[in-house]
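One structure, pasted below without further comment.
Missing here: one protein chain of the complex. Every other protein chain is in place.
A, B, C and D label the chains in the order they appear, each numbered from 1.
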Amino acid sequence: GKKSAESAAGSSKASSTKITVQLDWFPEPEHGGLFQAQAKGWFREAGLEVTLVPGGPNALVNQRVGTGQAQIGQGESVTTLLDTHKGLPLLQVAAVFQNDPSVFLLHAENPVRDFKDLNGRKIMARPGWVFLDYLRQKYAIDFTIIPFNFSVSNFIADKDFIQQGFYIAEPYFITQGGAPAPRYLYAWDAGYDSYGVLIANSEWAKNNPAALRAFLAAYVRGWDDYLHGDPAPAHAAMKAANDKNTDGFLEFSRRMIIEEKLVVGRDAADSARIGRLDPARYARQIQIIEDLKLAPAGALKVEAVMSTDYLPSAK
Amino acid sequence: MNSRALRWLLPLVLAAVLLAGWQVLHHSLPPTRRFLLPSLPQLAEAFRVHGAALLVAARYTALAALGGFALAAVVAAFFSLLLASSGLVRATLYPYLMGLQMVPVIIIAPILILWVGPGAPSVILVTFLITFFPLVVNTTQGLLSVDRAHVDLFRMGRAARWQELLLLRAPAALPYFFTGLRIAAILAPIGALTADYLVGSSSGGRSGLGITALLFSARNEIPALYATALVGCLLGFALVAAVSGLSWLVLNRWHDSYSPSDK
Amino acid sequence: MNSRALRWLLPLVLAAVLLAGWQVLHHSLPPTRRFLLPSLPQLAEAFRVHGAALLVAARYTALAALGGFALAAVVAAFFSLLLASSGLVRATLYPYLMGLQMVPVIIIAPILILWVGPGAPSVILVTFLITFFPLVVNTTQGLLSVDRAHVDLFRMGRAARWQELLLLRAPAALPYFFTGLRIAAILAPIGALTADYLVGSSSGGRSGLGITALLFSARNEIPALYATALVGCLLGFALVAAVSGLSWLVLNRWHDSYSPSDK
Amino acid sequence: MVTAATATPTTAIRLENVSKSFFASATPILAPLSLNVEAGEFVAILGPSGCGKSTLLRLLSGLATSSTGEIAVDGHPPGQGDDLAYVFQDATLLPWLNVAANVETLLRLRHVPADERARRRDAALALVRLSDRAGAYPRQLSGGQRMRVSLARALATEPRVLLLDEPFGALDEMTRDRLGEELLAIRERQRWTALFVTHSVAEAVFLASRVLVLAARPGRVAHDLRIDLPYPRNHDTRRDPAYLRLVAEVSARLRAVDPEAAAA
Partner (left out) sequence: MVTAATATPTTAIRLENVSKSFFASATPILAPLSLNVEAGEFVAILGPSGCGKSTLLRLLSGLATSSTGEIAVDGHPPGQGDDLAYVFQDATLLPWLNVAANVETLLRLRHVPADERARRRDAALALVRLSDRAGAYPRQLSGGQRMRVSLARALATEPRVLLLDEPFGALDEMTRDRLGEELLAIRERQRWTALFVTHSVAEAVFLASRVLVLAARPGRVAHDLRIDLPYPRNHDTRRDPAYLRLVAEVSARLRAVDPEAAAA
């Protein structure tokens, strides 16, 4: 690990530090901070040469960061905890979303009103999503899982369909497809409050603290500007990287991120501190993993899996 | 004697060499990447831990594979006979059958889920789609490749079309059919696994190998993922062995591929 | 004359009937589901809007398909000769080649991405893996199915092993090889599309048909999704046509599958 | 057992100006050729290798179509009549069937009931002396045995017109002579019309009521000779001076035809 992390960092000492960021999906507003910072040149200003690598269904963010093929990646916190437990050298260094926007989408008239009602239902979701295990355990229910295929067609065509979705994206395509806006069941309402996070290779982070700090500072500035300023530079870059992005979609998704306070957090007190991570929430997430017997008690330590050291300090 | 002993020994030696090579490769990888190629003890451990679950999943996938395979064999035999029955039918139908094979499963997955429903029926259907075409191509080619002199015999005997097809072309095409069957046998379990991955369903903690693989993959349980792939391979080998046995039974008495090299 | 006209007419008539049926089906669906089976004008519109993008993606996927196909043809020819060269080699190697085919692409996709990296090399490799085996099975079967009397001729002529293999078995296996090639030609574009879906890369905003399909699917652009699948099919047909032409060139003068039914 | 066909001889095979070329441009394989064969005739065909004998039989059986001219076999266009059997120059046994099943093949095509099929198969196998090899597969037979199975297969159909392309070519003289005599005996019972290609003048004269000597390039009938030896013929016929004279005469005619073939 050391060797590859060093070579990744060392190869660029000459001029500016090269950083590869592995995205979890094709470029979309969920990557708004990154693209805005990139488009405005703030990474370059900080002496960083940043490459944003589009993801997809097989983005393998944690594996690519863990093996040093990328230095930083965007992902989800509980899954990342599991991968850290499996031995990947990962460190969660900043929040993207204070709440992971993965929710269940339902039609308005669907009789399911609560998680308990999911018992015996069919749900399209990623079978590996820890939240599913969490629901089964917490409510003592079971349901049938259909593998997630990244499409909303079944949802539009079938009034009884329930599926996992990023609620800052799918609802747009659902309404565009002629169906009424869906209802959501939020994971955090069940007590499952995972983050959308930035993950760094921990060895690289240890060896390049300055670069990481500079990166996160530009990143936070990027989000702030994307949310409160003119998103046009980021959107132009997103369209260049993915020509299927339409203005309507980009605008919708950004609006959802703003309205749902995903980046700033629903906790008004801290809303200026974009990217903040709360160790107490990590302790709860580790507890969830231990309760589900996905890792033995004590195997995961909060200090080892996340760090707020690299974030810009609170004003 | 000697050569017969070799025939058993050499594959075993190669297996040992490959396993040793695997183990060496594992240890020669940088530690951060070692997880990509689990060591043999890790694999064994994965089998120990997940063996029971894999067995359940394998049974489910094996049934789907067999279902799709059997369906493909029957339907392919039928369509091949139809295609071989006349050039006109061939020109008319072949492109659509090809088209059927060329529909990407990943694209029709939502439609299958909606119209056929997730789970076994869709998995069997996808397995069928994947295994069907090699069978049709091979069998049709076999039906067309029949010895000209034998066709003349049947024409002289004023055989009806169907007689020529069933009594001459069908048996003559058997070696081709079995070749197709062997390909289909290899494709069926992996096709069923893939189908399960795309249009399967899991409930009560029971699922096929595809969803199991998806789960292991999401949890980064690489040794278990390899174990899952291995179980898929074993299913494939079992099916191939069955087909080869059947092929020998049917063909050995007359086909040149089974004639002893010296008598 | 009449039958020749039919040969052109019937496929066209069937095509017209199927298209009309499609259109009728579209309109007979409940409005909420109609989008799953876009009407022909919607399809045409999708081609108009996304045609340019599809062309770029198709070129990318076509290159990957051709690369994987060519690689498979060459490697399969080599391995088939190796396998046919002795029963010992066959017993030793065949299981591993089968194993190669039976490794589920969806399982090795992550491993490929981590080792080879996402993008063209991985896509070509996966296409190779998908198309390779039908070629090996067919060609090997062809090499083994050679007429016993011809083997005797070569043995009598004290042919070296390689002479028997290259001068007798190889040409005799051509009909089988071309059958395999035809299957591979059908599998290659759809394999490349699937591979692109699994291990492709969209860096630089350029991607193949697989990622294009994925994006259209995620965005519920169903007509565009169908258009993408159709483009994949067209690639397949083009490749099959090329293989069939080549097969005719090589075989028509001597092989019974091309002998006219009456002269 | 005497049928109407023998009582009032009718035309079994008629060719009028029949020619055959494989390519429109090339010299024809068969020149325009006219021929009438009465029902019940036994016609032997002699001629140099490659002169078109097999082609002629293929035209009559409907397996090849003539380039010009008209053909009628047993009152039908070629390939349309129901009662023709053709023993090919090669045995063309189906490798996946054993000897017994091969002999039954043509009967099966005609939906002959199983017991009748078994009866005829056994009779035909006994005739070619291969009853004890009924269970063998073609690849376990000698060349001559294979040809005999092929002959048995044709005879079992009890046809009205029988085309034979060197059926005895791969057989020793004893077997040949014996089978020739058997063939004549069967003919007494089954009363088919036969066209029999052979390279043995003695055999032609012994069997046939008429001998055609073909010349090559293009194939044509050079001589059409009546063999006026009385049937039944048997061992004694072979020593009959009239027979020997005819053999010598046909040989001479054939020899006279040959120089043209030698140019081929």
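Rule of thumb we're sticking to: a contact is a pair of C-beta atoms (placed from the backbone, for glycine too) under 8 Å apart; a residue touches a chain by one contact, two chains touch by 3 or more.
Since the model is a prediction, treat every value here as computed from it, not as a measurement.
Asker: In the full complex, which of D:R121, D:R153 or D:R176 touches the chain missing from this view?
Answerer: D:R176
Asker: Taking the full complex into account, find the residue in D:R14, D:R110, D:H199 or D:H223 that is in contact with the omitted chain.
Answerer: D:H199
Asker: Of C:R33, C:H150 or C:R206, which residue touches the hidden chain?
Answerer: Going through C:R33, C:H150 or C:R206 one by one, C:H150 is the residue touching the chain not shown.
Asker: For the full complex, which residue in C:L168, C:L187, C:L225 or C:V243 touches the chain that was left out?
Answerer: Spelled out, the listed residue whose C-beta touches the missing chain is C:L168.
Asker: For the chain that got dropped from the picture, name the residues of chain C it touches.
Answerer: That gives, for chain C, the contact residues 147, 149-150, 152-160, 163, 167-168, 171-172, 174, 253-255, 259.
Asker: Considering the whole complex, not just the chains shown, which residues of chain D touch the missing one?
Answerer: Chain D touches the missing chain through residues 22, 46-50, 53-55, 89-90, 129, 132, 140-145, 148, 165-166, 169-176, 178, 199-201, 251, 254-255, 258, 261-262, 264.
To be clear about the criterion, only the chains that are shown with their structure count from here on.
Asker: Provide the C-alpha centroid distance between chain C and chain D, rounded to the nearest whole angstrom.
Answerer: Computed value for the inter-centroid distance: 50 Å.
Asker: Counting only Cα atoms for the centres, state how far chain A is from chain D in Å.
Answerer: Computed value for the inter-centroid distance: 87 Å.
Asker: With chain centres defined as C-alpha means, what is the inter-centre distance between chain B and chain D in Å?
Answerer: 50
Asker: So which bits of chain A are touching at least two other chains?
Answerer: 63, 67, 149, 151, 153, 157
Asker: What are the residues of chain B that contact at least two other chains?
Answerer: Within chain B, residues 33, 36, 106, 110-111, 114, 147, 197, 210, 217, 255, 259 contact more than one other chain.
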